[in-house]
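Here the complex is missing a single protein chain, while all its other protein chains stay put.
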Amino acid sequence: MTKIAILGGSGYTALELIKILLRHPHVEIAAVTSRQSDTPHLAELHPSLTGRLDLRCEPFDAERLAGRGVQCVFSCLPHGASMAVLPALLQRGLRVIDLSADYRLRDPNVYAQWYGESHADLTHLAQAVYGLPEVYGDVIATARLVANPGCYPQTGILGLAPLVAEHCIEPRRIIIDSKSGVSGAGRTPKLATHFPECNESVSAYQVGKHRHTPEIEQVLTDLTGEPIQVLFTPHLVPMDRGIFSTIYAVPRRPFSEHELLEMYRSYYVHAPFVRVVEHLPATKDCAGTNFFDVTVRVVRDAIVVLACEDNLVRGASGVAVQNFNRMFGYDERTALI
Amino acid sequence: MTKIAILGGSGYTALELIKILLRHPHVEIAAVTSRQSDTPHLAELHPSLTGRLDLRCEPFDAERLAGRGVQCVFSCLPHGASMAVLPALLQRGLRVIDLSADYRLRDPNVYAQWYGESHADLTHLAQAVYGLPEVYGDVIATARLVANPGCYPQTGILGLAPLVAEHCIEPRRIIIDSKSGVSGAGRTPKLATHFPECNESVSAYQVGKHRHTPEIEQVLTDLTGEPIQVLFTPHLVPMDRGIFSTIYAVPRRPFSEHELLEMYRSYYVHAPFVRVVEHLPATKDCAGTNFFDVTVRVVRDAIVVLACEDNLVRGASGVAVQNFNRMFGYDERTALI
Amino acid sequence: MTKIAILGGSGYTALELIKILLRHPHVEIAAVTSRQSDTPHLAELHPSLTGRLDLRCEPFDAERLAGRGVQCVFSCLPHGASMAVLPALLQRGLRVIDLSADYRLRDPNVYAQWYGESHADLTHLAQAVYGLPEVYGDVIATARLVANPGCYPQTGILGLAPLVAEHCIEPRRIIIDSKSGVSGAGRTPKLATHFPECNESVSAYQVGKHRHTPEIEQVLTDLTGEPIQVLFTPHLVPMDRGIFSTIYAVPRRPFSEHELLEMYRSYYVHAPFVRVVEHLPATKDCAGTNFFDVTVRVVRDAIVVLACEDNLVRGASGVAVQNFNRMFGYDERTALI
Partner (left out) sequence: MTKIAILGGSGYTALELIKILLRHPHVEIAAVTSRQSDTPHLAELHPSLTGRLDLRCEPFDAERLAGRGVQCVFSCLPHGASMAVLPALLQRGLRVIDLSADYRLRDPNVYAQWYGESHADLTHLAQAVYGLPEVYGDVIATARLVANPGCYPQTGILGLAPLVAEHCIEPRRIIIDSKSGVSGAGRTPKLATHFPECNESVSAYQVGKHRHTPEIEQVLTDLTGEPIQVLFTPHLVPMDRGIFSTIYAVPRRPFSEHELLEMYRSYYVHAPFVRVVEHLPATKDCAGTNFFDVTVRVVRDAIVVLACEDNLVRGASGVAVQNFNRMFGYDERTALI
């Protein structure tokens, strides 16, 4: 049994994490923190948890968490807030899975450029492991600090990894056109996510400027050794959950679809949550699951990859538990199937 | 040509009003006011108006509106704010259609009880006409101040008017179960109307406590002379627009469906926007229109009325224009068909 | 380990059942039948099952199922089709949970009246147990044939059971106004459930004529001994899942909300899936779960019960597994929490 704590309990990733962990036979949720001053009961924040987890949120206190035997902390805090509190936990020997973006970008200058503030914890940044099990599975097992990957980046990275690793495509002519459900925007009400504004509408946002761009490029570059450049366009579509990414790449030589599908199957043969499918996938088929569905098509002289996932499970809390399972020696699939 | 102004331009009823009035051949939109300090262009507030109305919002100034020859003002301000500014317009001889609730309830004590504040303009309250053309059509024509009806109340009142006027039902055993799209909650972002909260969900709110209750009862009581009491339950359903009300009443003697449908047809024979239908209506059939669709069923010993409308058009801005047409001598249907 | 089979694998209740049973540690899904002649692989019928259950549909063959050691059969066939094949299984000693309506109504005349055909299996009808664990839990444990309850009826029955059992309300003045997501209409494409028809719309259907009416009345009458009569109005709302029922009843004497909530808590103290809540529930809070959320309000001289559930889990496949657990001696909650 592993005692865990969750920081930042009021958002959607925390809620999803709690629901997954309630099904984990080897986890005890010892504490959930919140920055709200009134320490609400979890069921007040999330009525769906009524009768499922009798816990009141508490203020963050590293000493207290350590003293209660918490071994692993999941941070669902926003970027900036996360790197402000995680050092205190790491220094006390707790292992951390950070769902924010704070420890994802290896180069602090890139972080400063895209997130608009200096990185505040260079020590641990240098030790952080990017938590994509299909790519960094081995080092995740022994990591002290896992930077859980972003929702969009996973679709781009897992969708392109076989092609990039095998040097099949032009490294600087990649387009990732992503369509996301609204829960990806978080739980804070804004005009853009007010129901009558975004329902019955599709729009693009942060075209060419989204912070997930360097994250995708960093990992794909790792995979191939040569600098990868992507043009990433996120869109908002009127549904709760799911990301669908349509990825366009230019092959270095002609490929058949059959050849590419075989390459993907081979690449992901040991990845229990990646499903290389022949049909065109739909986000609904992986909604609420940790599966990542992907297929490949050859259209004229281009390769088109079609990939989808649930943004809250596979894109955040599910993969966090997958990382947790690897870190603590449980079967990777525990609580996720 | 009639010059009009709109107060409170940033919300959904103002947007809908502008779209309708842009089609009105005898209206010039002379001014739109906003309480925002930066006097935004209308297209900034409402991108859908880009290229359709080249107007910058201005602060409210009664003198200035009067000086520019504005003859009629539509107030889309929230309750409380509306009665704070309308007297200045009425004193200057402008006619007013108030889309807020401020002048709907005849008795200021009832207003205070349900809206939690004293009424601030008793003078004009006494002169206000409730703007439901199918009930008060004649007095609307000469009114200086029209209290535009609420969205829910119209479904309850128009749905029950024939039964109540003809003394067909028990006056204190009426249930109105209403289902509304989310735009009815206004344009200010809140957690309850944040897309991932209310999408894929149905819920009730303000059960037995909704402010539209006394409005319905006042008008139905007017129609019959005896005190009418309704149990009103509003629900939120995941769609942009539309209200569907299912109304349950106890007949004083047995009726056939045929008899009731004839009674409804006869009652609304001169109402161009009320469609007495034989099929079960759906909100989609009146979406974006000023139509009110209604039918009646007899189930065992009860009468069930099924009624629907578009909450922003028929429920607010469309009926406001219908009132305007009556007030200024235009065909009631102008800009609405 | 219990071997089970599922009849009628192509619909939504079968899909949901499979997903739940894949998490059940003591169940082996031995066979899924389909009336389609081409024996499709399950992943062809339901792409979301890709990689999760490697099974091809087979034609129904009672002898073969018995020969393979199947102990329990879940029938997801439509009414009529179910009673045509279940006798062959029951005669061979298999236990059956029938998700159709075929064995729910005790009186074959009532069945004939509402379903338009004579009952074809009077023998087993007489032995069937209505599968609502909160009401008939004890007899379910030993039942050979469980008639799994309808989705709407559960909201009406569980929502009213405490009031009816304690004789608190007038037995013939009950109104159940229900709002259902579209998956309740099944998986066969029809105009009424074509996306652009039912999206962004609310409508009522089968007003006063819905087949779930006698089912609700039968069980509530069982609970109190005196004939219960309900006026039931189903509505279609644009969401995938969930039923919200607003129930109106007339108390026989005045009650306080506190008193009623206590009565509900006490009545359901041993029901792990019924959550008596104080807040107004929302279907989203029980989406994808086997929970049934209910609260009570007193409005003027009426009692208003607000209840919701997931129509596919609690309303069909979840409660089927809850029944299965009771029948085979597993913890009632297995695979459902």
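When the chains are written out, they are named A, B and C in that same order, and each has its own residue count from 1.
Operating definition for what follows: a residue touches a chain if its C-beta (ideal position, glycine included) is under 8 Å from a C-beta of that chain, and two chains touch if they have at least 3 such contacts.
What you are looking at is a predicted structure, and each value in this text was computed from that prediction instead of being measured.
**Student:** Among the options A:Ala112, A:Ala126 or A:Val202, which residue touches the chain absent from this view?
**Tutor:** Considering the complete complex, A:Val202 is the one touching the chain left out.
**Student:** Which of these, C:Leu86, C:Cys198, C:Ile216 or C:Ile247, touches the one chain of the complex that we don't see?
**Tutor:** C:Cys198
**Student:** Quick one: say which of B:Gly51, B:Gly93 or B:Pro254 touches the chain that got left out.
**Tutor:** B:Gly51
**Student:** Of B:His235, B:Lys284, B:Arg297 or B:Arg314, which sits in contact with the chain we cannot see?
**Tutor:** Once the missing chain is taken into account, the touching residue is B:Lys284.
**Student:** Please pick, from A:Val110, A:Ala141, A:Ile175 or A:Ile337, the residue that touches the omitted chain in the full complex.
**Tutor:** Touching the chain that is not displayed is residue A:Ile175.
**Student:** So that we can see where the missing chain sits, which residues of subunit B does it touch?
**Tutor:** The list for subunit B reads 22-23, 47-48, 50-52, 200, 275, 277, 279, 281-282, 284-289, 291, 293, 337.
**Student:** Which subunit C residues touch the hidden chain?
**Tutor:** Residues touching the hidden chain, for subunit C, are 12, 181-183, 187, 189-191, 193-200, 238-240.
**Student:** Suppose we count only contacts with the excluded chain; which residues of subunit A make the list?
**Tutor:** 175, 177, 179, 181, 197, 199-205, 207-208, 229, 231, 233, 235, 237-242, 244, 246, 248, 280-285, 287, 297, 299-300, 302, 304, 306, 308
We adopt the following convention: only the chains that are shown with their structure count from here on.
**Student:** Does the subunit B and subunit C pair touch with the same residues on each side or with different residues, judged by whether over half of the numbers are shared?
**Tutor:** same
**Student:** Send over the residues of subunit B in touch with two or more other chains.
**Tutor:** Subunit B, residues with two or more chain partners: 181, 197, 199-200, 238-240.
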